[in-house]
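One chain of protein is taken out of this complex; the other chains stay put.
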Amino acid sequence: MTQAAPTRRAGRHLLQIPGPTNLPDRVLRAMDRPVIDHRGPAFRALTERLWPGLRRVFGCSGPVVIFPGSGSGAWEAALVNTMSPGDRMLMCETGHFAVQWARIAERLGLRPELLPGDWRHGADAEAIRARLSAPDGGGFRAVCAVHNETSTGCVSAIPEIRDAMDAAGHSALLMVDTISSLGSMPYDAEAWGVDVTVGGSQKGLMLPPGLSFNAVSAKALEAARHAALPRAYWDWDAVIEANEGGVFPYTPATNLLYGLAEALDMLAEEGLEAVFERHARHGAATRAAVAAWGLETQCADPAQASNSLTAVRMPEGHSADAFRALVLERFDMSLGNGLSKLADRVFRIGHLGDFNDLSLIAALAGVEMGLCEAGVPYGAGGLDAALDSLMRRAPSAPHAAPQTPATTPSMARTGQE
Amino acid sequence: MTQAAPTRRAGRHLLQIPGPTNLPDRVLRAMDRPVIDHRGPAFRALTERLWPGLRRVFGCSGPVVIFPGSGSGAWEAALVNTMSPGDRMLMCETGHFAVQWARIAERLGLRPELLPGDWRHGADAEAIRARLSAPDGGGFRAVCAVHNETSTGCVSAIPEIRDAMDAAGHSALLMVDTISSLGSMPYDAEAWGVDVTVGGSQKGLMLPPGLSFNAVSAKALEAARHAALPRAYWDWDAVIEANEGGVFPYTPATNLLYGLAEALDMLAEEGLEAVFERHARHGAATRAAVAAWGLETQCADPAQASNSLTAVRMPEGHSADAFRALVLERFDMSLGNGLSKLADRVFRIGHLGDFNDLSLIAALAGVEMGLCEAGVPYGAGGLDAALDSLMRRAPSAPHAAPQTPATTPSMARTGQE
Amino acid sequence: MTQAAPTRRAGRHLLQIPGPTNLPDRVLRAMDRPVIDHRGPAFRALTERLWPGLRRVFGCSGPVVIFPGSGSGAWEAALVNTMSPGDRMLMCETGHFAVQWARIAERLGLRPELLPGDWRHGADAEAIRARLSAPDGGGFRAVCAVHNETSTGCVSAIPEIRDAMDAAGHSALLMVDTISSLGSMPYDAEAWGVDVTVGGSQKGLMLPPGLSFNAVSAKALEAARHAALPRAYWDWDAVIEANEGGVFPYTPATNLLYGLAEALDMLAEEGLEAVFERHARHGAATRAAVAAWGLETQCADPAQASNSLTAVRMPEGHSADAFRALVLERFDMSLGNGLSKLADRVFRIGHLGDFNDLSLIAALAGVEMGLCEAGVPYGAGGLDAALDSLMRRAPSAPHAAPQTPATTPSMARTGQE
Partner (left out) sequence: MTQAAPTRRAGRHLLQIPGPTNLPDRVLRAMDRPVIDHRGPAFRALTERLWPGLRRVFGCSGPVVIFPGSGSGAWEAALVNTMSPGDRMLMCETGHFAVQWARIAERLGLRPELLPGDWRHGADAEAIRARLSAPDGGGFRAVCAVHNETSTGCVSAIPEIRDAMDAAGHSALLMVDTISSLGSMPYDAEAWGVDVTVGGSQKGLMLPPGLSFNAVSAKALEAARHAALPRAYWDWDAVIEANEGGVFPYTPATNLLYGLAEALDMLAEEGLEAVFERHARHGAATRAAVAAWGLETQCADPAQASNSLTAVRMPEGHSADAFRALVLERFDMSLGNGLSKLADRVFRIGHLGDFNDLSLIAALAGVEMGLCEAGVPYGAGGLDAALDSLMRRAPSAPHAAPQTPATTPSMARTGQE
């Protein structure tokens, strides 16, 4: 028992980076079990639990390939299964992660072309259409977009990109990174005509990092037949074939799969629509707080604002990283940092995963008190604005409705009676 | 995987009753271990970890007797070890739990006398002095007080009671219930001259319920020699003697002892002074919020206000229980109910245990939004008042101090620059 | 990372004392959850899960009172709820625990009379009948027996005791300690006419210690109305009444109740009959090993041998405690010690709780190798005898039956073909 310098922080750490997220105990407890034989009948039963839930989350009826690996591995998998050396791809520079994906493509010997962006908007579907329709536009083998750019909090409208490709009559594959939108925001691979969807475990799926996914269309599977990039670990075919027998072609990350099965159950128990609406409420309330503080979101177009994270621009002359360090030190809350050219310029508030109204207010309180302590000029009333936003947009009751007044008055009106 | 009615609440439940409290993961994980032989060397090593930390928390150098049982069991233990049938005791009617203790004394064949109280104050030391000094005051064998009355949130000044007893030159034992103050508010059995301190595991000690304690003075041990109430399970001597050999005279609740060892380490790591100051900050911030809402605390004397819980009086015509049910339903937060004559009249906010600034704001946000939804008239600005209170009373930095502005401006002043 | 003296034992410790037992992970994980409000709706739902399973295990349709406390607390509860000061009780000296219960009765002001026993047999029903029929036999208010004497491994035939009481036309209450038989060996409080059954959590119920039980007949409840021993904590009425509303009259040991609900589910999933048969197989195999070693069981009558533990007599001149210490040190297995007059004379092998064939062989291997290392004279072949016993008495298949040969040959015959 230490008598020396105090070292413990009381209470629960708030992990408000935009993923990994605050894990639900149910997922942790599901993972806290002995490993089983990955070639035995119990394992087979485990995998069978996964497919319906995964397909529902991705909005697909075809294979979802699970990799032990990070989200960047699933990016690589999407490329090596479908592309050949020197293939051209059209990518949209929506932010840090879009650029990273392009860099990986380059490293693998592909020729990505980045449609320029200002890191404050989603992908520009019209620009995509134009580029694809240009004289040399026919050669792109893939169009790649990040659904929810985790570095900026901007959403790209995937159906619009699909429409742009169709309008251009283009046959490229459409590949979409949903790492920070999957399980948090509406997504429908099949309805939206996406050929490869890239996902990860550590965001809306409420799991630790360590698993990533490719949801694959029939067209993508066909492309894989002819793709000439060397591949082994990431090869779809081997996994899909093995999965049919309830196994994997390698030793799978069994305990993360336990967690995945539990998390998929939990999403189903809440209902995906309710999950999306919850994130929408929290996104709106967060933006209301930011507006009240007089700060600016990195996302310049409210219609494109992410519901899983909000990147906030730091006023000139103030360091976002010093602010984040102060919030961590003082309030035991982790906020996301600015990446690449946004380093030290923005901080990011994750409001995704297993999260509720009171957790959100806690997180916003940490920001508001942090702004105060850091001497950042801001307007008061962020919390009240968030409360008001939450109250105006009540969730549909998950159980039987409680006896509440017929009309929920706004907080401002009820106050001070 | 259910497709039917959604059943899951997202995010973490907030348990803001005044104990049991939100358990830290460290304690839960420490308990999540196989049982060991309660007569073997590993168990002996476990018990040796307990005593220094327990003595520090109780402020004593003598024995602390651990019972597998609830706090009410430790009340009973205090009585049956020291009293004989028909013995008279002076107790102070500070609230529900003080009355319960008296009822138990009656059931055991003792004659408790309750000094009347209004359930809005701590014990009245002057009244105790007067009663002890009355002609028939010499016959009391014990004076009993509840340090922190969990049903009202009023603190009794134990040193003043000791002084009153000394002033009356009275030899009665002083017995104190610290169930909801231990490990949350300053307490010092030896310095304060307390003979039997009654404690429980499920509040400031951050454990699940299931253990309770008697910290025993030499005078109490001496009284036990002559006490004639029958006793077996609660007998101090058997436990104290067995403890010297590292065992218990019954099968102990091993996994709760694992948790206790961990919790005592955690209190030491944070530092008891820091723990108390943390609770003081949170108590003050909660009362600031209640005042801003225009509501009344059950505790009528601010100097006696508890730092581990705040009981809030519901405005006339509004049901505290309906309000609590709404908060549970809508915000997944449990608040404490009113007990006995306070039923449906107060709700209690627990702010003790493993808790921090942001958790407190979350809890207060749940109350504020609940008041709004329930149509209870209240003043806006509770959260802001709490934030302001927290910021004005910054904790001493647990680690290295972060780079903060030299003077922390009040939030109101910093806002809107 | 320590480089110094190695301190870690590899592998899993085997806890082969006769309770507490090796906990199943499911129970530990069920307990590894946040506490909930013990007065809220989720808690009520938890308690409702408990009653059917508890009644099934006790074989009763009346109340089962749950106490936060050890088994000795439930002994005390049985007495204080039904007896008045000076009441006489007939108890059977089957071993250490029977004697302890009598001592507790004495401490509480009762007058227990111990029917003498040699600690190598169960209770003698005929002697009970004779004693009850003696001229002064009418005054006993209770007959108390230990169903499975944990200190000796001898079973008392409770139905025979019931018959003896009936034969004597006696109206005493029948109280039975089932602490180490409950959930391991057949027991049926109602069919057997038992008025108070005393149970604990840490044996066949596969829980950590910390809960104990009284299953109470209508006759016992009636007796409680007139019983004059003082009682508060252990009072049945308060608990039974509170339970009807889904609560307890004190703060219950919530996390142990989580575990209890899980354990009851597990017993139901395996099926109580299968649980009992499993223990019977393991008891028989253990005795086969002991016989092969040429050692003697403390239980002198094979028909009374316990299926949850086996006490083995140490050959003269050898210390059972030194042997146990060696087994602990060398094989990381805890064996039970001899108690009272059996101290250092017997060691006890627990084979109860969540346990299977291979665990049993592991435990017996630890004994056999320990005997060898300790230089205790013994016959070889204990493990083979146990294997043979297990094979001859194959369990009914829990799932679909595997493709096994129609007749299971004894191992000796199959070997060396």
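Letters A, B and C mark the chains in the order given here, with residues in each chain numbered from 1 onward.
Please note the rule applied: contacts are C-beta pairs under 8 Å (C-beta built on N, C-alpha and C of every residue); 3 or more make two chains touch, one makes a residue touch a chain.
Treat the numbers as computed from the prediction; the structure is a model and nothing was measured.
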Result, missing-chain neighbours among shown chains, is A, B, C
Which of A:G69, A:G137 or A:G366 touches the chain that is not shown?
A:G69
If I consider the whole complex, including the chain that's not displayed, which of A:S133, A:N255 or A:S319 touches that chain?
A:N255
Which one, C:D163, C:D265 or C:E296, makes contact with the chain that was left out?
C:D265
Residue of A:I128, A:L229, A:A362 or A:M391 touching the missing chain in the full complex
A:L229
Chain C, residues in touch with the chain not shown (by the definition above)
1-3, 6-12, 14, 22, 24-25, 32, 49, 52-53, 264-266, 268-271, 274-275, 278, 294, 322, 325-326, 329-333, 354-359, 361-363, 365-366, 368-369, 371-375, 377-381, 383-384, 387, 390-391, 394, 397-399, 402-405, 408-409, 411-412, 414-417
Logged for chain B, residues touching the omitted partner chain are 25, 29, 32-34
Counting contacts across the full complex, list the positions on chain A that touch the omitted chain.
12-13, 15, 17, 19-23, 28-29, 31-41, 67-73, 76, 85, 103-104, 107-109, 200, 202, 208-210, 229-233, 235, 249-256, 328, 334, 337
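Methods note: only the chains that are shown with their structure count from here on.
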Please report how far chain B has to rotate so that its Cα atoms sit on those of chain C, a copy of the same sequence, as a value between 0 and 180° in steps of 5.
180
Most contacts overall join chains A-B
Most central chain, judged by mean Cα position vs. mean of all protein Cα atoms, is B
Quick one: point me to the chain whose Cα centre is farthest from that of chain B.
A
With centres defined as the mean C-alpha position, give me the chain A-chain C separation in Å.
53
Using mean CA coordinates as chain centres, what's the chain B-chain C distance in Å?
36
Chain A to chain B: how many Å between their CA centres?
42
Quick check: what residues of chain A touch more than one other chain, meaning two or more?
25, 32
